[in-house]
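Missing here: one protein chain of the complex. Every other protein chain is in place.
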């Protein structure tokens, strides 16, 4: 299928489409995870029809054992296959830290290059319906350990494109999906293979007054803030990072050099979160260009509360307020 | 024993002394970990004689199962006891993430205050003799999850003082020891109970030209750098944070306000590490006071290489070079 | 699982006890229904995990545990909470995230608890309760108070490492823990036949060096008997017991989930033994309760449920200003980090 044929898809559909394309092209791809096979096709429907099409040898509904899901993915990689280890919720990656961060992320280095371990861990975060143990966005744990790519798409096309790129990457990757975005946005996505390079940010809005850096679900917050700021005559560049490792510092620097002001926003806890690295790095490189400090709007320093009236996540109002501090 | 009686101790001895004092005073304290009982008394000798004195009900040498060590500690806390969960190497805390970060750190919050879960996780990092799976300093993983104290002492007295404070804290804590410091430094330490408050940094050298912020093993690097800088007429304030959660921002701010320059150094990987948060926060609060960007000297973006000729850790030369960039 | 004859009543269970058991069975089934209806109507946002199929075990837990016994449960916890005699109002209010809830709306239905009745902890992470129960068991063993610890979880949880590690600890130190495996034959959408080569869970448990027994989980009196023995052993310092209660999940995994994948014949056979109606029949057939007494129970249960949902829906929403409460004992650092 030529890349030009497109279809309107949600992120869930785009991810599913990405698996179909990738598994057709590469019979070494194997999927492991709880409930990933039919008749369910994944509790988020992202693996729909795959077991029917590719068989339950390649699409395995596993026992509830995230460590072994991840460890098997590592073993499959060492055995010449490429496994996707699906972890139902981001918080459950606590159980894959050993295999992914002590093993997959280090195997290439520890063996002097002899054993690259390209696995893909996928997971979902974003709901507060389940309380504090099904809600933490811990991408910074993975960023902090050298050796693994970290992606967090915010649109259907990027979701498919990053998924397919990760499935061809020579290195391990983590691809995070957000349950609030999975079914809510639709856009035209290539039906055939589609790739988005790692480490290339996307400018989703242009402006010369301030740079708002974001990724994943917070991109919508950033955009809403930008629209609101425009009413007050402040035009924002909004950057969707798409991947955090590698992180497109050149694109961020280019924008901040131009605007002289920057606010970073993400759902992950602000303290010791991804924005801290980005802010520190911008400041290191562009100190004399800055009109004020790089500011952050991240998750509050609390676990996820269950009650809907308690909100720890960024809002466009919080972002607007931070931007205005810079003027 | 009055606090005035002191004795020269290494960090290992000071930790051991802290356990003795605390367990004598509080019979609810229980120690769990691999090889913590006699005749070994811990592979690092920090739990020497404890099982003889307090019995193997309170000092349990466990099976090799870090998750259950941590989970038992959580259960003991919920049952009115206070358990120390010893994890032999920091990298093995990958196996306690679920119990410590999904449970202990959140239980107070998730139950509206009904179930505080004061456990103490202790661990060791620092050697490169064992390669990349026994060497990662991952305090930032724990900092990023709200609800747990994080301490990293650099001296015997602080080690004992922080240990005893953690053992009385109403909240869960992580206390990190560094194998390179355990036996190499001695100082006078109170023989009786000794407490160091959480969230109180210590200024270990004063100077008005630059602030060097550090903790754990990097304090020695910072001090060496400061001595070298003094030769060139640059006088550094050197701050030993001692705890990262809570983090003594007021002390850091006071110093940086005065010096206008700051470099942060730690062994943990620089990227998305503790220094990123500290740098970002200083910049947010003191932007107009700064003579230049807050700079960092952390671990390089690599796993721990085994060969001694490859060094990913900060050196005083790297710190000096960064400081000089600010002048 | 086709034999519907229930075991005889042990003499110590009087009419009040049987009424309580029926109330609990009926109450969970009705609460499941009501919560599902509220969810579908968009009035309830919580993920809710029905108990239907395991009510007999919960009712038996209610009659065999003492207040001093500690319990660790999961997300599928309503029956356990009621067995521990938690007030229904505080449970349903938590479901709605209200300040009147047992966890002040902070935890939600996955994190029910009530320290007054030693409903000690619930976890949303499959298998983790087993490790926590080991620690609680140590606490009981150290204190010598003579209480037991009960931990409940599903068949699927036996696959995860946390389960195994906890089993090792409990067996090694002969901790006073009763391990209640609710084998409803399913872990989300995957059948036990598909996720393990060794579906005889009690047998596997025995290989850890502890007493293990398989029990008909649809038979309330058999459940009472097995639990009584296990709890007595735990309290007497004779060590842990693993009880595999075999029954069947009679609903979807969550209150609103499709479960058309469940084989029709299996489900139909299990439905024949649906705990509340089966127990009702048995109570009547054996002359334990009259139609009138049953009707009274049913009226009371419905009224209590109505009251609890009303109470919850009229409850107070937590306010944003309090969001930092409980991160640490002292909120100061959490607030200062965010400049709040």
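By letter and in written order, the chains are A, B and C; residue numbering begins at 1 in each of them.
Everything that follows uses one rule, which is that contacts are C-beta pairs under 8 Å (C-beta built on N, C-alpha and C of every residue); 3 or more make two chains touch, one makes a residue touch a chain.
All figures in this text were calculated on a predicted structure; none of them were measured in a lab.
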| item | value |
| --- | --- |
| Visible contact partners (per top-of-document touch definition) of the missing chain | A, B, C |
| Options B:21, B:65 or B:87, residue touching the unrepresented chain | B:65 |
| Residue, one of C:114, C:140 or C:165, that touches the chain absent here | C:165 |
| Residue touching the undisplayed chain, where the options are A:10, A:46 or A:99 | A:99 |
| Which of A:44, A:107, A:130 or A:301 contacts the chain that the document leaves out | A:107 |
| Interface with the unshown chain - residue positions in subunit C | 159-165, 168, 171-172, 174, 195-198, 203-204, 206-210 |
| Absent-chain interface as seen on subunit B, which is shown | 34-35, 39-40, 43, 61-68, 91-92, 95, 129-134, 270-271, 300-303, 305-312 |
| Touching residues on subunit A - with respect to the absent chain | 30, 57-58, 60, 62-63, 65, 67-68, 70-81, 83, 98-99, 102-103, 107-116, 146-147, 149, 170-171, 199, 245-247, 249 |
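Here, only the chains that are shown with their structure count from here on.
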| item | value |
| --- | --- |
| Distance between the centres, which are taken as Cα means, of subunit C and subunit A, whole angstrom | 36 |
| Cα-centroid distance, subunit B relative to subunit C, in whole angstrom | 40 |
| Shared interface positions of subunit C, touching two or more other chains | 103, 105-107, 111, 123, 125, 161, 327, 333-334 |
| Junction residues of subunit B - those touching two or more other chains | 98, 102-103, 109-110, 146-147 |
